[in-house]
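Only one protein chain is missing from this complex, and each of the others stays in its spot.
Then we have subunit A:
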Amino acid sequence: MTDVAVRTPAQRVRAWLPAYGVYVAIVVLLLFNIAFTENFLAWSNLRIQLIQVAPVVIVALGMALVIGTEGIDLSVGSVMALAAAFIPLYLGYGVVAAILVALIAGVAVGAVNGLLVARVGLQPIVATLALLVAGRGLALVVSDSQLREIRNPGLVELGSGSLFGLPYLVWIALALVLTVAFVVRRTVFGRRLLAIGGNRPAAELAGVPVGRVLVTVYVVSGTLAAVAGVLAVARIQASDASAVGVLIELSAITAVVVGGTPLSGGRVRVWGTVAGALLMQLVVATMIKHDLPSSTAEMVQAVIILVAVYAARERRSR
């Protein structure tokens, strides 16, 4: 019962590791690649890496917010598929209209998730699992299970064009990262979200509108997933509801966890999440460049997840 917390050096390392270990790992991997991988620093290579990681980052941002409330959103991949499925149907009304419809689909799924969690009181994992199944099913119905090519010049430009040498996709991801980081740090919504994740009954008694905040969090996650879905369509110049966003929920959760956001809620590390996604991307890229099978990359990723979770064990003894 000391008044001021006192930490031993070992405890300090344990507090530091889950938060910043991911950056150390990235630096180590970058140095390794710069030294041993041919053409690693070539712009064409870096550009591809960034394009590939962008959708995971976008989805992981929403996931980080949901996890911050001690929840989880498994439906993000299906939301991507649903958004992708709506694009070709509404392209006839123009690019903007098609994108808008896709985003509204994301908002709608997010709202249903949020209402199931906040009002009906379902466990987040169950509620969003239901939407994972239903969402992809709906996407297949909407698209008639057909792969549709996209030739709309606007969308193609969005998926492959650049500004100041950096692809639009990366700019969009960056803008969203900055926005979410700002929201978490500076807004009432951000603080309330963390309070709910840290201690929901306490937040409730303190007059936090818990239901409204939770619904908003899931809507944000759904919307971000829809954005990722639109960008995926734009990049591959096709809408394939059966393939878009499959298993991305796992990549997103991995990025969040590796980035040092605890699954127990109450804390969100936005930049850590970005770093987590980059680290996983780098691992795969490194393996491929060195002619190792992708199964090796998966095993390395698994080890990283275990290390991250191990390091993040909360000091429960307190």
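Everything that follows uses one rule, which is that contacts are C-beta pairs under 8 Å (C-beta built on N, C-alpha and C of every residue); 3 or more make two chains touch, one makes a residue touch a chain; residues count from 1.
Just so it is clear, contacts and distances are computed from a predicted model.
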Given that one chain of this complex has been left out, which of "proton-translocating NAD(P)(+) transhydrogenase", "Sulfate adenylyltransferase subunit 2", "Sugar ABC transporter ATP-binding protein" or "ABC-type multidrug transport system ATPase subunit" is its protein name according to UniProt? "Sugar ABC transporter ATP-binding protein"
Touching the absent chain when the full complex is considered, from A:A84, A:I172 or A:L194: A:L194
State which residues belonging to subunit A touch the missing partner chain. 1-8, 186-189, 191-192, 194-195, 197-199, 201-209, 262, 264-267, 318
